[in-house]
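A protein chain is absent from this complex, but the other protein chains hold their places.
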Amino acid sequence: MSDAPLLSLRNVSISFGGVRAVHGVSLELRKGELVGLIGPNGAGKSTVLNLISGSVRPTEGDILFKGKSIVGLRPDVLSRIGISRTFQNIRLFPQMTAFENVALGIHGKPLYSFAESFVRTRRAWRAEAEVRERALSLLELVDLTRYAKERAGSLPYGLQRRLELARAMATGPELLLLDEPAAGMNEDECGSLVELIRRIHEESSYGMILIEHHMNVVMELCADSLIYVLNLGEILASGSPREVQADQRVIGAYLGAKRSANERRRRRIS
Amino acid sequence: MGYLTSILILGCINIVVVLGLSVLTGYTGLFSIGHAGFMAVGGYAAAIIYIRLHVPFALALPLGGVAAGLSSYIIGYPAFRGKLRGDYFAIATLGFAEAVRLLLNTTYPVIGGAYGLMGIPQKTNLPIALAVALLAFAGAQSFVRSQHGKNCVAVYDDETAAQMMGVDLLRTKLMALFISAFYAGVAGALYAFYMAYLSPSMFGISKSSDLLAAVVFGGMQSIIGPVIIAFVTVALPELLRFLLAWRLVIYGLLFVVMMVFRPQGLLGYRELDFGPGWRRATAAVASRLGKPRPPRGPQGPVEGTP
Amino acid sequence: MILFMQQLVNGLSIGAVYALLAVGYALVYSVYNFTNWAFDAFMVVGAFAAYYCITLFGLPLPVAIGLAMLVTAGVAVSVEVGAYRPLRVRQAPRLFMMISAMGASMAIVNIVNLAFGGSFRKFPEISSASVELGGVYIGRMDLFAIVFSFVSLSALWLLLGKTRIGLGIRASAIDTVTAGLMGINNNSVAIIVFGVSGVLSAIAGVFFGAKYAVYPYLGLVTTKAMIASIIGGIGSLPGAVVGSLLLGVIETFVSAYISSVYRDLISFTILVLVLLFFPNGIMGAKTVDKL
Partner (left out) sequence: MMKIQGRVARGASLTVLALAALAMLSACGSSKTVKIGFCAQLTGADSYVGQAAKLALEDRIKELNAAGGIAGNQVQLISYDTRSEPAEAIVATKRLIEQDKVVAVIGPEWSAAAIPLGPISEAAKTPIVTTTASNINVTVDENGKLQPYMFRTCFIDPYQGYALADFAYKELGKRKAAFITDVTAAYSKGIEQYFTAQFEKLGGKVVDTEGYQSNDTEFRAQVSKVAKSGLDLLVVPTATYRDIGLIAKQAAALGLKVQFLGGDGWVADELLGIAGKELEGAYLSSGVSTESPEFQDYNAKFEKAHNAKMTVYGYYALDALYALEYAIKTSVEKTKKVDRVAVRDALETMKDAPGFTSKLTMEPTTHNPHNKPVVIMTIKDSKWQIVKTYTPQD
């Protein structure tokens, strides 16, 4: 079992009422590997993530996590067996503080019983202290300790992105799904994010799937690993960053087919 | 001074049920206009086991709460599985409470039906009511700060994200409903042993909407706010008794004014303090920051989780 | 057999009353998907307005009903502007609007009770005579109610489906903010919607008053209309009428053949079962929670 891939998608497809969002997607990911998933808008990237994280159920194909099929399991079950994610549009808990958001990742499955939530036993206090300890160290990791008591909703955008990352790690995952973490960030914010993700990748043994539009972020982080290109719900190409960038089909998908010079001229006149 | 004690006792009883409701509505975001139904179940259950099975009063009270708590599964389980939310859930609880009231109405020979259940001794006095209210208050404060309590708030803030973070939505909602129904049941039992009489008409829609208003006026995600309003909603009508019909008009207009001008209620979204645990933790972090140390990578899952 | 037919007619006639109310209720719900709890107060205002138009000012029935519609529409719109709009603009959670609605209803009903007193009043004009068909008695009022609920339903269906205003209403129902961006004046849409539902509830109030009696607490029947529109499928106008007739018939058969004491218990149990097992009712639209 140990050599089974951390995650493998086998011919997974899903259609929403006739519209084929994802079709015949297969990919594999080993423990500690960081894989990129790119493609134009509407290619189905987020849907793939939603399939893996259990938010939606595939109509065909299978998804294996550590060799076992996880199709049909509820997201909270998946989270407990080690799958965690961030969201394309940030979904923090606005009324809760930054600390509480991260702590929630740890005690999504409470560490003490229902009765102990009324009368804390020593075990419960120890569990609380443990959660606080880990949450604070995670906040420290993403450099948000200063904002621990701030309401998540009132934090600036860049900090919310990092907080969501910290919260995703709080569940103690083995597979981390990042859904456009750098969306809406300027250059130097991207820089520090890349630096943060690289450090997390090196120090942890997570398998990671990174969906991202900022090509420089993807290329830098996946320099020595695979990138899958998704277009119209299908895997168009996969390979190292250099191969993918040179692949005509990928460029076509992003920039539209290469038009002959005169066709461009005619279009401009009408 | 008997009258003042009766307001204090009725105030405490109202506080207990409003505390439970604030866990359900204030913290978990599930609105119920049927909590008078759970009060009825608790009250009747406690009275019957006391009279018929001679269970001592000190035991009948919590057992009344348990009966109401268990009855909450009848409506809760199918409702939450069917993903009933917002207005739908509120109307389902209204339906449940009315069904309970009407069912009690038809039980004439057995437990008094619409004429009411008599022969209940007056056991509830001020010390007992205060003690139960304090206990309920401490329990609610401790619960909302617990991990289970935080999970409820997460369910309120963003259900999908909470589920992704490992929160079992069905269990958390059922737990919140159970707590609020248990509190309502205990309050119903206290009420039964105070009035020494129970009739289904005591637990109608107006009682449920008063309770809901107390939580919303008191403030969402707050324990202290609803407690104050719970007491005021008992004292105020007595104070305004001389206004007769006008008090209902004022009461209704108050609903509108509160919702329009101060929707967050008296103390909404503002927890007064974090409690001792917090101060120790921040101190620990502050001391560590003093010594430079390479940031420790996140360890694997915390021991203890499967 | 005649008893069966009579009970069926009884059921349909109560169903017609529920239908009149349920259509107004479903209209507001379909557009703003929030339960307009102040609905019973509109009905009371409509009934009293018509009653006093006839008794105090001696106006003929049609004029009185017309005035009652106007007055109720005015009250409905002012409740919308006063109690709902600030919340809707601030996109407050729907349930805060529900509580504001409860408050408005409590205030209006009790003001009417204070001003006019709680006793029963009989509508002088409309006689409750009934026509007899082979041993089965059908009240003229009931025919009027059944006809009128279908007429108002189809009129509403045309308004929403075929007219530009209808398009504006449906657009602002789906997404108020975007509709606003598209140049639809959401406030005027709200006025139209609440005005129409005010008119409908005025008619229902007048009808209920004539069929039973005019008194400040006649609004309690609206909970039944709510149950009916949920059975039919919340937010669906045809569903409201179908649900109402169904509930009316079920209730009557329960009280006729089982025992009338259990009638309301059965209707609330149906409500809970429908909500739990077919939350979208018979004809309701499936609402999928967009991730």
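Letters A, B and C name the chains as they come in the text, with residue numbers starting at 1 for each one.
Basically, contacts are C-beta pairs under 8 Å (C-beta built on N, C-alpha and C of every residue); 3 or more make two chains touch, one makes a residue touch a chain.
What you see is a predicted model, and the numbers here were worked out from it, not measured in a lab.
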Shown chains touched by the chain that is not drawn here: B, C
Sole contact to the chain not displayed, among B:129, B:228 or B:253: B:228
Subunit C residues that touch the omitted chain in the full complex: 3, 6-7, 10, 13-14, 113, 117-122, 128-130, 132, 137, 139, 212-213, 215-218, 220-221, 251-253, 255-256, 259-261, 263-264
Residues of subunit B (touch criterion as defined above) contacting the omitted chain: 1-4, 6-7, 10, 102, 105-106, 108, 113-116, 118, 122, 195-197, 199, 201-202, 224, 228, 231-232, 235, 238-239, 241, 244-245, 266-267, 270, 272-273
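Throughout what follows, only the chains that are shown with their structure count from here on.
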Relative to subunit C, chain with the most remote C-alpha centre: A
Nearest-to-centre chain - CA centroid comparison: B
Separation of subunit A from subunit C, taking each centre as the mean of its C-alpha atoms, in whole Å: 49
Distance from subunit C to subunit B - Cα centre to Cα centre, in angstrom: 32
Between subunit B and subunit A, distance of the C-alpha-averaged centres to the nearest whole Å: 38
Residue numbers of subunit C (touch at least two other chains): 291
Touching two or more other chains - residues of subunit A: 55
List of subunit B residues in touch with subunit A within their complex: 139, 142-143, 146-151, 153-154, 156-158, 160-169, 175, 221, 269, 277, 281-282, 284-285, 289, 295-302, 304-306
Of all residues in subunit A, those that touch subunit B in their complex: 53, 55, 74-76, 79-80, 82, 84-85, 87, 91-96, 100, 103-112, 114, 116-120, 124-125, 127-134, 136-138, 140-141, 145, 148, 167, 169-172, 200, 203-204
Contacting residues of subunit B [partner subunit C, same complex]: 31, 75, 78-79, 82-84, 86-88, 90-92, 94-96, 98-99, 102-103, 105-106, 160, 205, 209, 212-213, 216, 245-246, 248-249, 251-256, 258-260, 263
